[in-house]
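Removed from the display is one protein chain of the complex; every other protein chain stays in position.
Our next item is chain A:
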């Protein structure tokens, strides 16, 4: 067991799971689908716990976890021999997406999110499921914060458009 105290105090790992567990779970669902999300969540937090005794405290815990989750999701999809597409089963609504309010509409919205181009889909998943800022998304996906913001806006515009085509309003 490691008995050397870290150079800077890290909060007990329990607090990290309490604070970020739900956001990471939603992110895992967005990245690998709800069927495999539990496993990727486990791998993410186990890897984080392993690193935890010896590391410097990250500037941003959530961005740190998102990076681990993303790597674990990629490993997972590679191992399963698939391309990362399976957002279709996403079933989450946090009420922030336009048109997502009101019962019944949520699953339709996530079906439509799943049909978005990859970059837009990921940015929207990170932003609305992971709760990340555009700067953090840029850190994870590469590119600039402005580009992430644009991809998110484009994705939102596409969602609104498909809702209109489907004869629903965003009111």
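A few notes on this one:
One rule holds for everything that comes next: a contact is a pair of C-beta atoms (placed from the backbone, for glycine too) under 8 Å apart; a residue touches a chain by one contact, two chains touch by 3 or more; residues count from 1.
Here is the rule we go by: contacts and distances are computed from a predicted model.
Look at the chain that isn't drawn here: its UniProt entry, checked against "Sugar ABC transporter permease", "Glycine cleavage system H protein", "histidine kinase" or "Methylated-DNA--protein-cysteine methyltransferase", names it "Methylated-DNA--protein-cysteine methyltransferase". Screening A:50, A:78 or A:161 for touch with the missing chain picks out A:50. The set of chain A residues touching the chain not shown comprises 1-3, 5-6, 9-14, 17, 21-22, 25-26, 34, 38, 41-42, 45-46, 49-50, 52-53, 91-94, 106-107.
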